[in-house]
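With one protein chain held back, the other chains of the complex are shown just where they sit.
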Amino acid sequence: MINEEGQIAVDFLLGISLFLIALMFVVQFIPGLFMSGSAGESSLDYTAYRTATILTEDPGWWGNSTSSSTDWESHTNDIMRIGLAVDDDNSSKSTNRPNIISRDKIIAMMQVNESIFVDRLGLYDNVNDAVFSYGYNISIIKDKQYLSINNTAITRGDPAPPDRETSRITRLMLVETGRVAYINATELTTNLTLPSNTSLINVRGPLSENITIQLGQFDINGTNPSLKYVKLNGSTLTTSADYTVYEKNGATRSSPGSSLDTDDVLCLDFNSSLFEYNQTYSLELTFSDIRFTRSAPPYFEFTENCEPLYEPAYLNVEVWQ
Amino acid sequence: MKVFFRNEEGVSSLIEYIMLSVVCVGFFAILFLNSTQVFLDRPNEVVVEDEFTDIGNMMSTMITDMYVILPSNGQMETEYRIPALAGTGTYHINADAATSDQIIEVISYSTGKKVRVTIGGIASTMPINGSAQSSSTEHMISYDSTR
Amino acid sequence: MNDRAQIHTLEGLAAAILMTLTMLAVTQGTTIVTPQNELAMDVQLEQLAHDALAIVDMTPDTAIQYNLTECVSSWDMGESTGVGDNLEKLDEELAYLLPGIRYNVDLVYLSSGKVVTKPVIINGIATENDVVARRLVALTNETASTMGGGWNLADDEIKIVEVRMTAWKV
Partner (left out) sequence: MESLKDDTKGQWIALSGLVISLIIISLALLANQAVVAGFYSSNAALELPKENIRELNLQTRENARIAMDISREINASSNQSISTAYASIFDSCSSQMRYIYALHGETIDVTLANMTYNNSSSSGLVWANISFQDAKTNYVSAPEIIEVIK
């Protein structure tokens, strides 16, 4: 073996054997290397889809041996299905108002026991009888942040891991966030001692939800009509801490302009903590260049004329393995 | 004879040939022994699992979607197609476990592989039953409020 | 000991790595962008488009100022040419609800026995992966005249109009 020409082939031989051994090793010992997208990833998409569908389009269901209905939020021990849609008719299983979400059901959802929650929404996988739960995050997003009800951010599950591939579905819905009354401003009255640019609204406490007063159809009698201040039982309230003012424009809100128009809708959001006692509160809204009728009581009763306030929000359901 | 031992060119090419052949034959032997397992069975298992999950999900998604619009008095039925083969084998879909487990099962005939897909708590309010075989591709889910 | 050929061994290893990487690239590349993800995205987009129309249709006035019926009622019967909008309010509301999604809206209704389709909001040309969401509204003379639209309905007439939204991702 003095001739060195042969060594080139032996050398190559070593190389190719190493390569083949390495190849066999790689193929043998890393399963799924040459089969990407192994089972489960496509299933996650539809687990998320189904969960979001049930949550937004179904009112849920509870039942025991004697009775059953859709108001599972008040029978949390016998939950059969978790759905968030409001329902006018408790006895039928589905609702005529999909995508409209009940506040009580959201609150109840946040308190459901974790294992029941995962089981009822089917957030687990079962291959060859091996059961393992998915990671999930279910949250309601309004104005790019978590919706807050009773100072609780509405989000369940863990935050999505950034290094993992997740399946996410977003649904649009109307969420009940508080109580609202739309008031035609020409129907508002003021008492005989206050000036005519002030209107009185009675609110009966205690309240657990924030309230919104929407005012429209102003009777303008000046050049610069606007809201001056708000008093509750005689003491002036401060904006942003106690209440916020905005104008409603289609689906969007804008800060109130310098002067109101007859067809503008002025909204006032009041914090529920202002009305925490069992008594009747008197709200005094004072405007400039806007006129109200002066008359003896009764004044506008908010509590009797209010309805649920719905706001557009997004439901995010994110699932991973 | 000395000439033969002196001349090393032939030896080199012969040894080289033998060594190459041994490696080559060895490689192909390993390859043939393992090829079905490595290149067919394991990917097939992945494909089957994938497809079973897919089919189970189709059933489950369809039932969920149907459920939210079911009439309180009336009927609803919808046709669906399933593939005749998942990977290389036949299978059947079983919804009879749905009443207790809220689950749709897809089971392979040949290997017994089983994938179960959840259906989000619908079965607890409404009995779901039935099964389908992959031997025919057209099937139907039907609902009748009077039954 | 001859060490002249060592580089060939390294070359062999390098070749092995290169070839494995190539194979990986080929197999992973074909399966990562599988149509199933694309289909799942279609499902998601379609659901979102339906949701947006449903919400605008069912909303009480205290949530979104003008609902779908009111928006359609206010239509002046002019077709959109792509510049300026005919149903500005609806366009604003949909744009607010569907960030990152573009859409065109057509109205479909029966006019003297014939089905007519009128484009009312044009935001661009739909891409291949568009989805269509539909919603029906019922117009009466009362709603049409309150909203100042040009529908000219009789008092005893209900006009059924389909709002057809073609939506796509940008």
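Lettered A, B and C in written order, each chain numbered from 1.
Criterion: a residue touches a chain if its C-beta (ideal position, glycine included) is under 8 Å from a C-beta of that chain, and two chains touch if they have at least 3 such contacts.
From a predicted model like this one, the values you see are computed outputs, not experimental measurements.
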Which displayed chains the hidden chain touches across the whole complex: A, B, C
Absent-chain contact - pick from C:13, C:43 or C:126: C:43
Of B:46, B:103 or B:132, the residue in touch with the unshown chain: B:46
Where the missing chain touches chain A, by residue: 8-9, 12, 16, 19, 34-35, 37, 42-43, 45-46, 49, 96, 98
Positions on chain C where the hidden chain makes contact: 19, 23, 26-27, 30-31, 34-37, 39-40, 42-43, 46, 50, 54, 108-110, 115, 133-136, 138, 140, 155-160, 162
Where the unshown chain meets chain B, residue by residue: 13, 16-17, 20, 31, 39-40, 43-44, 46-47, 50-51, 53-55, 57-59, 61-62, 65-66, 68-69, 71-83, 87
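Definition applied: only the chains that are shown with their structure count from here on.
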Topology of the chain contact graph, where touching chains are joined (line, ring, star, complete, other): line
Centre-to-centre distance between chain C and chain A (centres being mean Cα positions), rounded to whole Å: 23
Computed distance of Cα centres, chain B from chain A, in Å: 39
Approximate Å spacing (C-alpha centroids) for the pair chain B, chain C: 35
Multi-chain contact sites of chain C, meaning residues that touch two or more partners: none
Residues within chain B bordering two or more other chains: none
Interface residues, chain C side, partner chain A - complex: 2, 4-5, 8-9, 11-13, 15-16, 19-20, 23-24, 27-28, 31-32, 34, 36-37, 40, 43-44, 47-48, 51-52, 54-55, 58-66, 89, 92-93, 96-98
Of chain B, residues touching chain A in the complex: 8-9, 11-13, 15-16, 19-20, 23, 27, 30-31, 34, 38-39, 42-43, 46-47, 49-50, 52-54, 56-57, 60-61, 64-65, 67-70, 72, 102-103, 113-122, 124-126
Interface residues, chain A side, partner chain C - complex: 4, 7-8, 10-12, 14-16, 18-19, 22-23, 26, 33-37, 42, 45-46, 49, 52, 56, 97-100, 167, 169-174, 180, 182, 212, 214, 248-252, 265, 307, 309-312
